[in-house]
Every structure is written in structure tokens, then in C-alpha cells.
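All protein chains but one are shown in place.
Up next is chain A:
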Amino acid sequence: MTDTQSASAASPASSGFDNDNVQAATIGDSAREYVARLRGGDMGSLPAILGLVFLFIVFASLNDKFLTTYNMANLVVQAGSICVMAMGIVFVLLLGEIDLSAGVAGGASATITALVLIDYDLNWALATLAGVAVGALIGLVIGSLVSYLGIPSFVVTLAFFLALQAVPLKLIGSGGSLRFNDPVLRGLSIKNVPVTAGWIAAIVIVAAFAALSLWQYRSLSSKGLVHQPLGLVVLRIVVLGVIVLGLVALLNANRSPNPNFLEIRGVPWVLPVVIGLLLFWTFVLTKTRFGRHLYAVGGNAEAARRAGINVQRIRIAAFVICSSMAALSGLLLASYVGKVSPGSGGGNVLLYAVGAAVIGGTSLFGGRGRAIDAVIGGAVIATIPNGLGLLNQASYINFLVTGGVLLLAASVDAISRRRRSSAGV
């Protein structure tokens, strides 16, 4: 790219900097760089994307209902709560910690929300706030125990995993359940965004992404700073555009099993919630000092401490975020099933979320991970029970497959970490 060379030659910063590569010159170069990164063990979300494609091919060939728009919309709703909890899990994994209590924290929070709705007849926003506050409080206690007392998070959250199951059991009573039929909260799973609004939102998102990427490209390249080649920037915009617009087109089609009697169209409300949270946490992780400090603490806590970062506060904040997101996830789960019962948030809810984060590319060893990992991984994880459910498999198969996938993801993570340290990527 000749224009870049002249731009960087004019910039004073580049003077003593002959060897510094401002960018990979062409798409071909960046493709080669990408392959080198993969070889070096920096896989990102690639295994998850390949896994998703694989699962889609397998399930679609085994059952012709799998690829119907009706099932795809169902999949989106099922993935919602997994993605949200996984986004929270990413924060503790970034620090090399774990939160085993996130699932039941979600159950406990949803219980509180449901009780507030039923007993006090508060509106949905306040009830949601109450649930999230419970989550935040749980995270605060866990974080403080980990950070000030130095108890391993594995042990603290295992204790909370056991203790928090008492909350719904006490408040609901064993065998009982609470209805969860607030029109707004329940509507997140069973109602859809109006078709036109869906299109407008999709176009706004793609346009905003394009504008931001191009603006960033221009400001970096004009100052002679490191930037991606224009071709790659455009390619990203095109890929995002195809995914977003394609998804909206799919969900905006009439997916009713009896199209003559009934019309079901539009993006389920869960999706905008997940996307909103994704954008928010991506901003926090990549564009704020807090986010940078999270990565730093996860990469080298001692270095972070010496750089004047309050490591204990960062650690507590990560647990607070994780449990608060778990609370939101618990609400989405309650919204999907329409009730809260003492077992809500137990079972494999947590495992799904951890699996989603790790499959998406977040490392169990700390320091690596993105909010989008949780969403991509969440899609993979949600596809497994969805597809197996259509195949009428015994439920033990589901446990086996999900456990296997989690183990596979963790192995990919561990192996790529080994390769990274030998390749130094």
C-alpha cells in the first residue's frame, strides 16, 4: 500500500523506526500471518466456528426439522441464557479464576425476582433490578473471600454452589414452583421484535460497525500507526453484514408450523438483549482502563500490582460482574421455561456456560478471552441439546456429548497454550 508508506514516512514517529511494520501489506500477507498465529496456538474462536458448522451439518443431515426457521428461532432463545452466563464467566476466567456457583446464583436471583413480582406486584424493571442486586451481592461476597482471604475461588464458589441451592428451596419449597409470567420478562422468550424494527436495527448495527471500522482504519493509517489492511477491514464488514442481515431475514420469515392459520415472525426479544450485553461488555473489555487492567491482572498479577493497579478490587469486580450476569441469565432461563423451581440453575447450566466460554476461545489459564467468545461458544453449546432433542435421544447421550465437548475445548485450550509458550505468539 503505497499511500500508507508515504503517510508513515511523513510522520515524525517513524523516523528511527525502520524495522517497524505498520501493517501487513495485503490481505494475502494477513492471511499468512493468521495461519502463522493459528500454528502458534492462537486459535481464537476458530474451533468453535468449525464445531458449529460441523454440528449443523450433522444435525441437518440426521433430521430435516433441524434447519427449519422454527427450530432456528428456538435455538436462538435457548442459546440466550447460556451466552449471558458465559459472558459473565469470561470475566472470572480472564483472571484465571472460576465461578462454580454462577448457575445456582442465577437460580437464586430468579427466585427473588419471581417472588418480588408475585408478592409485591412490582413492575418488571424493579423486579429485574432486585434479582441483579442479589447476584451482585453474591459476587461481592465471593470476590471478597477470594481476594482478601485468599481462598481459592474453586473452593469458595463450590461452597456457594451448595449453599445457594438452599435459597430457592427455602423460599419456594421442594416440589413447588413459582410462575414467571410477567408480560415483559416472559415476553423476552415468547415475543418477537416487530419485523420492520428488526430490519432497521440490523441495518443500523451493520452501518455503525462499518462506519466505526473505516473511521478507525483512516485515523490509524493516516497517523502511521499499526492497522489492518483495508481489504481485511472491508471483508470483516461484509461478513458481519451477511451474518446480521441473514439472521434477521431468517427470523423475520414466517416460521409458524401451520403458516395458513398462524403467523410467527420477528427476532425473539432475547437476541437484542444478548447483543446489547455483548456490545456493552466488548466496549468495557477493549476500550476502558478497567478492561485493560482485567487482562493485565490475568496475564501477570504481580506486574499489574507494580503498575499501581488495585488487583484486589479488579478481582472483586470480576466476581460481581460474573454473578450479576448469572442473575440476568437466570431470568432469561426462567423466561424461557415460564417458571422458577428449586432446581433452577442447577444441573448442567453452569457447565454449559463454562463450556461456552472455553469453546469460544477464552482460556482457562487467564489473560485471554473476549465477550464474543461467550456468544459463539454459547451457540455451539445450545446446538447440542437442541439437535439431540430433535433426534429423540435418551438424555444420557446429551450429558455425554456436552461433557465430551467441554473436555475437548479444554484440551484445545491447554494444547494451544503449550504451543503459544513455545512459539511465543
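Remarks
Operating definition for what follows: a residue touches a chain if its C-beta (ideal position, glycine included) is under 8 Å from a C-beta of that chain, and two chains touch if they have at least 3 such contacts; residues count from 1.
Going forward, contacts and distances are computed from a predicted model.
The chain absent from the displayed complex carries the UniProt protein name "ATP-binding cassette domain-containing protein", chosen from "Pyridine nucleotide-disulfide oxidoreductase", "histidine kinase", "ATP-binding cassette domain-containing protein" or "ABC transporter". Per the touch definition above, the residue from A:167, A:251, A:296 or A:405 contacting the chain not shown is A:296. Per the touch definition above, the residue from A:220, A:279 or A:408 contacting the chain not shown is A:220. Contacts to the hidden chain, counted on chain A, fall at residues 12-22, 219-220, 223, 225-226, 283, 286-289, 292-293, 295-296, 298-300, 302-309, 367-368, 420-421, 424-425.
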